[in-house]
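I am attaching a structure below and will ask some questions about it afterwards.
The complex is shown incomplete by one protein chain, all other protein chains being positioned as in the whole.
What follows is chain A.
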Amino acid sequence: MNAIEIRHVKKAFGKTEILTDIDMIVQKQTIFGLLGPSGAGKTTLVKMIAGIQNPTAGSIIVNQTMMPSFAMMEKIGYMAQSDALYSELSALENLDFFASLYGLKGKKKKERIHAVLEIVNLADHAKKTVSSYSGGMKRRLSLAAALLHEPEILILDEPTVGIDPVLRASIWRELRCLRQNGTTILVTTHVMDEAEKCDQLAMMREGRLISTGTPEDLKDGSKTLEEAFLYFGGASNEN
């Protein structure tokens, strides 16, 4: 089953074309990585999948529903690249706010807030205001906010930037656990070793998909993903 289908998507801001003819399928219950250097267009692509932006041409279908759609947005969890948190409020108040936006209330809301705080290991700091948080803590809180409503589709834009290796490993463990429970996860990254952990990968460069497949497929002859990336990127430049 396809969780996300991207068909001939183009995105232009004014006259500059940022994404060119993106065609891509994300299967249900996979961790799908979008790998590409800064400026490749990863954020622009995931924003369109989340329904915040519209493609200039082409279509994006999530769970058989054409995006953007309010009904689908209820089922998507989105973690933005930059932490979108209210720094005057405590972590608890931030989560309470986002939970209410997704219609959670009462006991269920409390339970979910507690659960996501445990996942990102912030339960001990829940009452502190976000302005006193470190960069990594804010990153984790953003992730927690995206998990609140148990979304079917989880979109994470560079989720582990600034998070220490121990915690990063525990977050990846949690992502695999979510996948086991049926969640489809789309992760963007510009770090090769993180891309290795994905089930499926799409490599992006300058607004184009240069290749897709499992990390093993992509490596093929090359020893590392980095080499593979250079290989595919070089090939696309020559064309």
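Note that contacts are C-beta pairs under 8 Å (C-beta built on N, C-alpha and C of every residue); 3 or more make two chains touch, one makes a residue touch a chain; residues count from 1.
We adopt the following convention: contacts and distances are computed from a predicted model.
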Quick one: find the hidden chain's UniProt protein name among "ABC transporter permease", "Iron-sulfur cluster assembly scaffold protein IscU", "Regulator of SigK" or "Oxidoreductase". "ABC transporter permease"
Looking beyond the chains shown, say which of A:Q27, A:Q64, A:S100 or A:S132 touches the absent one. A:S100
Considering the whole complex, which of A:G39, A:P68, A:G136 or A:G162 touches the chain not shown? A:P68
Touching the hidden chain in the full complex, which residues of chain A are there? Just list them. 47, 50-54, 68-71, 73-74, 76, 78, 80, 82-89, 93, 97-98, 100-103, 129, 145
